[in-house]
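Here is chain A:
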Amino acid sequence: MIRKTVVLVGAGALLAGTLAACGQSGSGTSTTAFDPKTCQGGTLKVLNQKDITHLDPARIYTSGGGNIPSLLFRTLTTRNREAGAAGAKVVPDLATDTGTPSDNAKTWTYHLRAGVKFEDGTAITSQDVKYGIERSFSPDLPGGAAYLRDWLVGAKNYAGPYKGDAKSRDLAAIETPNTTTIVFHLNSPHGDFPYLATATQFAPVPKAKDTGVDYEKHPVSSGPYKIKSYQKNKSLVLERNTNWSRKVDPERLACPDVVDVTSGLNPDVINQRLAAGSGDDANAVTTDTDLGPAQLSQLNSNPELAKRVAKGNFPYTYYLTYDTTKAPFDKPQVREAFSYAVNRNSVINAVGGSSLAYPATTFLPAQKSMGYQAYDYFPAGKSGNPAKAKQLLAQAGYPHGLTVTLAHNNAAADPSGPEVATALQDALKKAGITVKLSTVDSNSFYDQLNNPKTQPQLAVAGWGADWPSGGPFLIPLFDGRQIIPSGGNFNTAMVNDKAVNAEIDKINGITDPAQAAKAWGALDASMGKQAWYVPLYHGKNLALFGKNVKNAWVSDWTGVYDVSQVSVK
Partner candidate 1 sequence: MSTGKTSAAVGTESTVDTPVVSVADLSIEFPGVRAVDGLSFELAPGAALGIVGESGSGKSATALALLGLHHGTGARVSGRITVAGTEVTAATPEQVRRLRGATAAMVFQDPMSALDPYFSVGSQIAEVYRLHTGATKQAARSRAIEVLDHVGIPDAARRAGDFPHQFSGGQRQRALIAMALACEPRLLIADEPTTALDVTVQAQILDLLHQLRAETGMALLLVTHDLGVIAGTVDDVLVMQHGRSVERGPVGRVLAAPEHPYTRDLLAAVPRIDAPRQLSLADRPTTPDPLVRLVDVRQDFPAGHGLLPGRRRTVAAVDGVTLDVRRGETLGVVGESGSGKTTLARMMVRLLRPTGGRVEFDGTDIGQLPDRRLAPYRRDLQMVFQDPISALNPRRTVGESVADPLRAAGIRDERRIRDTVRDWLSRVGLDPDRYDAYPHEFSGGQRQRIGIARALVRSPRLVVCDEPVSALDVSTQAQVIELLAELRAELDLTLVFVAHDLAVVRQVSDRVAVMHHGRLVELADAETVYTDPQQTYTRELIAAVPVLDPALAAERRAERAALRAAG
Partner candidate 2 sequence: MTTEALAADEIGPPAPVPASTGARAVWRKLRRERAAMVGLAVVVLLILVAVAAPLLTAIEGQDYTTYHDTLLNSARGGVPTGDLGGIGGAHWLGVEPQTGRDLFARVVYGARVSLAVAISATVLQLLIGLAVGLTAGLAGRIADGVLSRFTDLILAFPSLIFSIALLGIVPQSFPRPVLLVLVLALFGWAGTARIARGQALTLKTRDYVAAARLAGGGGFRLARREILPGLAAPVITYAALMVPGNIIAEAGLSFLGVGINPPTPSWGQMLSAATTWFGGDPMYVFVPGVLLFVTVLSFTLLGDGLRNALDPRSTNLSRRAE
């Protein structure tokens, strides 16, 4: 089962600093044209707010191979490193293809490329890949996504390769018939498996070099760079891995000789430094900081700066959520009234305006890979339709309006923060809905929201997928079997519809991404009529890059620059 997905937006940042991703129009601009053949050399600076949570591939929660991690760890598959919609595709990395399904998509077989090596020159084998996955099950190395535990046969109680006897140390669901072949046995059909194989847990780890929790002090690189120096939360300097070459890696360009990552910076400082671009900052990008609304306001007056902005769309939807099993939201008219009453314009302004967000009337973002189908069943226009809402409320038995409590967190400029909440309060007032606000600490906001026992009556939440497919987008929010009463529940609408559940199972078995996408889109369009959630907006991603930076585009998969493609020469 797909559970606990989401890369939630960093709560405390002054600017929305998403780790999200999905690039559309790569508008990399610089003085001379970019040529991948001659792009090598120089030092790329990366200015970030946060350090990578861990340097151990088992403990990184990211898909597509991550950004900085993908410079160190190659995975079986990876995201297609292209600008625009093509960037949402899965392509082979260490493997020769994106995987061969059999047994109704319950078995997936991969073959390793020839000539792939670790930084020490030893060849990468399928056992190394298997070992990397096995150790990610160790309770001592938490942090990764739980898909493997849920999908692999008999993995529920597997506790990693460190403890127990020889048998219990082995994860039988993964077979390595020879050094270049690896076979995965799943307990149910998962057409999305190639997407999952982009996760860093699929990076090879040489058993001989594994030092358990200390492995992250010196992880063995399989990518174009290796670690030169590392200071937690401060700096990470990468230098070339001489045992890597473009010949065995068609995806990564790896132009700069050195990648110098500075973390622990204030988002404003990052953007200001990128904008000013003085000194080394001319060679800088960021992989976790979007352009804020305040910087946007200056783009008009600064055309030079405007050229250094890349745009992308990480698939993310923000929505108003309520428990549809409880009054008054058990009445469809009430849900529809809310859908009509919202003012998407003011919500969008509150999160940074039309350059950073576009109105959402569907649950899936407007992306082909997601299977987007346009619909707007409860047209609220730009600023809401309070008259229609009032009418529906009267029908539902609330002729004099009603009072509800909207919980928000206390982080400024957060989608679930006070500005959006107040914007909604202001709009709903016009429809006769009195909204009381209640503040929840940003640290515990999602804990409360995702626990049915503490779930507030009304809240704004956001959803992004771990990979650009409709499945991880819709399943956690609409699959009734995904309701978790003890916490960690994302189906906050408490939808449990048999037809929906059955349709989800059906689509999961589709192994052709295009076909699957179409099916997810149709499912979204049919569910939209129920107004189980009120979609508010989808995010857009804008990021600045330094003056000397070339080929900087925002990936449609990660929503940030693909560092492996960027050049400073």
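The definition used in the following text is that contacts are C-beta pairs under 8 Å (C-beta built on N, C-alpha and C of every residue); 3 or more make two chains touch, one makes a residue touch a chain; residues count from 1.
Here is how the candidates were picked: all candidates are chains of the complex that A comes from, given by their letters.
Worth saying up front: this structure is predicted, and the values here are computed from it rather than measured.
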| item | value |
| --- | --- |
| Numbered candidate touching chain A, per complex, among 1 or 2 | 2 |
| Parts of chain A lying in touch with candidate 2, wherever the complex brings them together | 12, 14-15, 268, 292-300, 343, 345-346, 348-356, 382-383, 410-413, 417-419, 421-423, 425-427, 437, 439-441 |
